[in-house]
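Of the protein chains in this complex, one is absent; all others appear in place.
Chains here go by letter, A and B, matching the order in which they are written, and residues are numbered from 1 within each.
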Amino acid sequence: MDFPILSVITFLPGVVGLALLAFPEDKKELIRWTSLIAAIVCMVLSIIVYFSYDIELGGYQFEDRFDWIPAVGISYIVAVDGLSLPMVLLTGIVMVTGVLISWGIEDRPREFFALLFFLAMGVWGVFVAQDMFTLFFFYEVAVFPMYLMIAMWGWKKTREYAAMKLTLFLVVGSLFALIGALAMYSASGLGTFDMFIIQEQAEFTREFQITWFPFVFIGFIVLAGMFPFHNWSPVGHVAAPTAVSMFHAGVLMKLGAYAALRVGVVLLPEGAKFWLPYVVVLAFVNVVYGSLIAMTRKDLKYMIGYSSVSHMGLVVLGIATMNEIGLTGAGLQMFSHGAMTALFFSCIGMVYDRAHTRMIPELGGVMKKLPMVGVAFIIGGLVSMGMPLFSGFVAELPIFMGAWRAGVQGPDFIANYYAWIAIISALAIVITAAYIIRAVSAVFFGPIPEKIEHELTPIRWQDRTAIVILLVSLLALGFYPAWMDTVIKTGVDSVMAVLGA
Amino acid sequence: MEFINNNLLMLILFTPLLGMTAVMLAPNNKGTIARIAFAFSLIPLLLTLYLWANYDFVAGGFQFEVNARWYPSVNAGFHLGVDGLSVPMVLLANLLVPLCILASFNVDRIRGFMALFFILQVGTLGVFLSLDLLLFFAFYEVGLVPMYFLINQWGSPKGKRELSRGRIVPAREYASFKFMIYTMAAGLGLLLAIQLIGITQGTFDLPTLYATWPTSNETFLNFASASTVKTVAFWAFFVAFAIKVPLFPFHTWLPDAHTEAPTAGSMILAGVLLKLGAYGFLRLVIPLFPEQSAAAAPIIALLGMLSIILAAYSAYGQTDFKRLVAYSSVNHMGFVVLGLAVVAWAAGNAVDPTTLALAGAGAVIQMFNHGLSAAAMFFLVGVVYERAHTRNLDELGGGIWQYAPIYGGMLIFSSMASLGLPGLNGFVGEFAIVRGSWPIFTFYTALSMIGLFMTGAYVLKGIRKVLHGPINPHWADHNMEMNVREIAVMAPLLVLMLLIGVWPASIANMINYAIVHLFG
Partner (left out) sequence: MDFTTFEAAHFLAILPEIVLIAVAALVMFMDVVQKGESRRMMGYVTAIGLMAAMFIGIGFSLPMGDPKLLFGGTIRHDMLGFVFRMMFLVAGAITALITMDVKGLGKRGDFYAVLIAAVIGMNFMAIASDLIMLYLAIETTSISAYALTGFLLNSDRSAESGLKYFLFGAVTSTVMLFGFSLLYGFTGHTNLYGIAEALGAGNVPFVTLIGIAVMILVGIGFKISAFPFHFWTPDVYEGAPTPITAFVSTASKTAGFIVLIRVFIIALSTNSGVAGWLPLMMAIAAVTTTIGNLVALAQTNIKRLLAYSSIAHAGYTLMAFVAFESQPEQSVSAATFYLMTYIATNLLAFAIIIVFARAAGSDEIKDYAGMSRRSPYLAHMMLVAFLSLAGIPPLAGFLGKFFIFKVVVDAGLYWLAIVGAINALVALYYYLIVMKVVYVDPAPEGASKISITRPYQIAMVALTISVIVLGTAATPWYNWAIAGASSLF
């Protein structure tokens, strides 16, 4: 048997989390270093998985399984395909940077890092799970550390409210998705939660698919910040401590989109074909409305929070196009947006830790004191506004092209509005450019307000390392997308085989 | 040598990044950084001269092609190549960058400035070198970013601008924001049209698209016929590049941007970035949309004519020296557009080949020439501003020649070149354009002559206000004369102006072949 690399990636964080709890509380440096090393190990493993995936072969690889609760057909199955692979990598990146960024946490760091690792375990688990039960299991594992981390280390003013709101939204979504998944299990008559088998053998009737697709899809897509279920997300971002915001926007929101695609679209393709043209409208609202709200925000975190909503709308739009190119774009956007928001939130965190304010009008001239943060934020902004040669463009282009293709080749009633949606959604890019430019010039340039002038102490080496890691991943994708889009395409191919288009 | 030959375009495109890295790593000393930047900026220039020497213009077509894997899932490649159109543009860009750097030895925060300049150079070169539609667009847009920061951060600090609701913002912020949003918004339509082309043709490769796109007649969208879609796409392209040129009535960002930009920024903006728009017409719009271009040619000519006349009048009305020069750019680019209109017309109508060649080549030569003279003019404005701290023509008051004879000489020389004095470069291009467009757009061309007349008027007004007239004693205790470095910036420009003026064939041959090859 091969080295079970995916299982190791998944469970190592869990083991580390438990081990951390056994450390003495006051050995803070030891706890931090242990976390960092463990996170680096996980990241290296995920990089290894990413680059040893055989693109020629495609499909699901590194499979690893055992019968978990055979009496009801529950198995533990992990494997990666082209769609989950970038997400596994992204989680590794965000994990390491998250640990680095959280170096300065002085209040109960042991618990903080342990929870961060539990969260990572859940996230990785969802991305590699190929059994519906396993997927749900990890999905919910990922939820509760979020609650505690936001409530314990978050922004004092809103953390309790935000943490609760976030948790309830996510759990209600996942419960509905769970009911949908159980309905699939029961209707398939196969007595298994193995998604491979269900995908191949289940013969769901069209009516069944149309009835249950919304449960599964919407249940998951809540986590992706889909309008009108989005408003937990910016609130959660604002309240969360930096590393959690990074995880939340960077990875967790992708979890929703990924699971909606993997369970919803792939297992219920007829349902997807029926509903997704309506979902497009919601995605479209997401994109435009998110960016409009972002433009009005004065709090940097709110601004990025709403911009996340807008960008995740593009992911959903990409999925909803149901064609190869749009789905590829959705996959790329998940990675790009993940690294980008992680970068944004880490920058904002660094500024906030020093200036103790995130309000755009109260900041200024940060560039002079923290040049690296400024450059990183600007590059993040360029990614965000879809500037070509940055990853945002690489990701958004295929999404729009996918919408066009749906408009060009889709059935009549779809074609008539997909093209318009592509055209109008594109406006969001200009809006995004406007608010990003405004924020950059207000926060990083101009005079430094006296109040914060002496607060802006230099950033630590940990912060710098984190920024560099995120920048490298963003720029690499932007300049040379071929290293990722070919991988994603193999995953998309299998989705397209199911959708039969 | 083998290596250089095989990767020449890659080297030209990416060596500026070498310069950027060097600048970032350089010791923290203003003079050192500036010198390092200058030295590194010469590398692309030398490579370009090598390219110029080795490009076989008689054979024509795309040479030195590079086609690497870039973005396979949308079928966009890293496809570079040059032809007779792009070689002069690459040369222009790589010539102006060292001069701009030389002109900017005194800026503050020089490290960032130089780094941005190199990025800007990559962006511009990328546009001229790309043979892939998506890559073209990528470089086209990415050039905005450094330019935005150059204006926003290194622009003139004094200006104020009142917005609605009485909010006062620094003018450079206003100008840079306007520049960015204008161009991005224009890019948006372009992007959507590019996406449409890519999705229907399945590739972004330009040589392939030249062959397939103009003739493809399938129904793209259910609610619109192919010709409607193409027309809309054409106008999206048109507006994007018209803003960049800038063509009346899309030109309003330009005077703002120029006024606020730092000297080197203005030089590169007028000298190279505006050419991106005209280059876009020649490289993309007309070859990809021949029918639509031909149909729109009269409108293009009309707008070109309006640009010429109105910008000339506007220039005459300015009191700010830099704004005057900025409007003169619009005016000169108007001639380029007039030439382009003929090429566009020829795409769908039978045109005498000489006429086409004259107009087309004239337009390209005019682009090159304007690059030289606009850069020179903006630099000279910068020189006087640096000393007098004002650009107001009335405040300058005149008589500066008295104090600065070299400066005065150079200003007059460049002004004359810009005015189109026979024997200097400006004349060559404008004459060819006018000659070429006369048989086709006789009326517009005739009207443009009025503009030419006004051009003389505003140039002379500028010279009179700055150099001649009653001596302004205020400047007596200022050292108004140029220093050696500044003379070194001007010298190559002046030489080239004269060279092209007296020996147009030095550049015109190559362009002629290219125009005939592309559109003939």
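Keep this in mind: a residue touches a chain if its C-beta (ideal position, glycine included) is under 8 Å from a C-beta of that chain, and two chains touch if they have at least 3 such contacts.
Source: prediction; values computed, not measured.
Seen in the complete assembly, the chain not on display touches A. Among A:L6, A:A39, A:V143 or A:L499, the one in contact with the hidden chain is A:V143.
The omitted chain makes contact with just one of the residues A:Y185, A:F217 or A:F393: A:Y185.
For the chain missing from the display, the contacting residue among A:V15, A:I37, A:I55 or A:L168 is A:L168, taking the whole complex into account.
Among A:E111, A:D194, A:E324 or A:D463, the one in contact with the hidden chain is A:E111. Seen from subunit A, the chain kept out of the figure touches residues 21, 25, 68-72, 108, 111, 133, 136-138, 140-141, 143-144, 147-148, 151-152, 159-160, 163-164, 167-168, 171-172, 175-176, 178-179, 182-183, 185-186.
By definition in this document, only the chains that are shown with their structure count from here on.
Distance from the subunit A centre to the subunit B centre is 42 Å, each centre being the mean of its Cα atoms.
Of all residues in subunit B, only 69-74, 134, 137-142, 144-145, 148, 152-153, 173, 177, 180-181, 184-185, 188, 191-192, 195-196, 198-200, 220-223 touch subunit A in the complex they form. Considering their complex, residues 325, 328, 382, 385, 387-389, 393-394, 397-398, 400-401, 404-405, 407-408, 412, 415-416, 419, 422-423, 426-427, 429-430, 433-434, 437-438, 441, 445, 480-482, 485-486, 488-489 of subunit A touch subunit B.
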